[in-house]
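With one protein chain withheld, the remaining protein chains of the complex are depicted in position.
Showing chain A:
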Amino acid sequence: MDLSLSTRTVGDRTVVEVGGEIDVYTAPKLREQLVELVNDGSFHLVVDMEGVDFLDSTGLGVLVGGLKRVRAHEGSLRLVCNQERILKIFRITGLTKVFPIHTSVEEAVAATD
């Protein structure tokens, strides 16, 4: 199992669909993708994690790094996740307070601060 990444644009948001396992081996690919998007001027990101089977602290670190980058451009980074096993990791690290977490891509795309 590897990491799969695909991006699409919905209005002014860029949706990054992530699948597979985000760990110390695959997280750099996600980091590259987020950095590339920000460098290309996409500052409002929605990371769809519904296809993610595994997430560890390395993955959390990449997401926090992504958030930091978009915020430098007054952007946003929203997550889509309904999986309890993944949500738990955000809860125990206190990151549910840092990331807006939505139940669907539609909801995340429609959300405003």
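FYI, contacts are C-beta pairs under 8 Å (C-beta built on N, C-alpha and C of every residue); 3 or more make two chains touch, one makes a residue touch a chain; residues count from 1.
One rule holds in what follows: contacts and distances are computed from a predicted model.
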Item checked: Chain left out of the displayed complex - its UniProt protein name, from "1,2-phenylacetyl-CoA epoxidase subunit B", "Putative spermidine/putrescine transport system permease protein", "Phenylacetic acid degradation protein" or "ATP-binding protein" -> "ATP-binding protein"
Next item on the list: Quick one: say which of A:Val15, A:Val38 or A:Leu60 touches the chain that got left out.
Entry: A:Leu60
Notebook entry, point to check: Footprint of the hidden chain on chain A, which residues?
Noted result: 1, 21, 23-25, 31, 54, 56-58, 60-62, 64-65, 68, 85, 89, 92-93
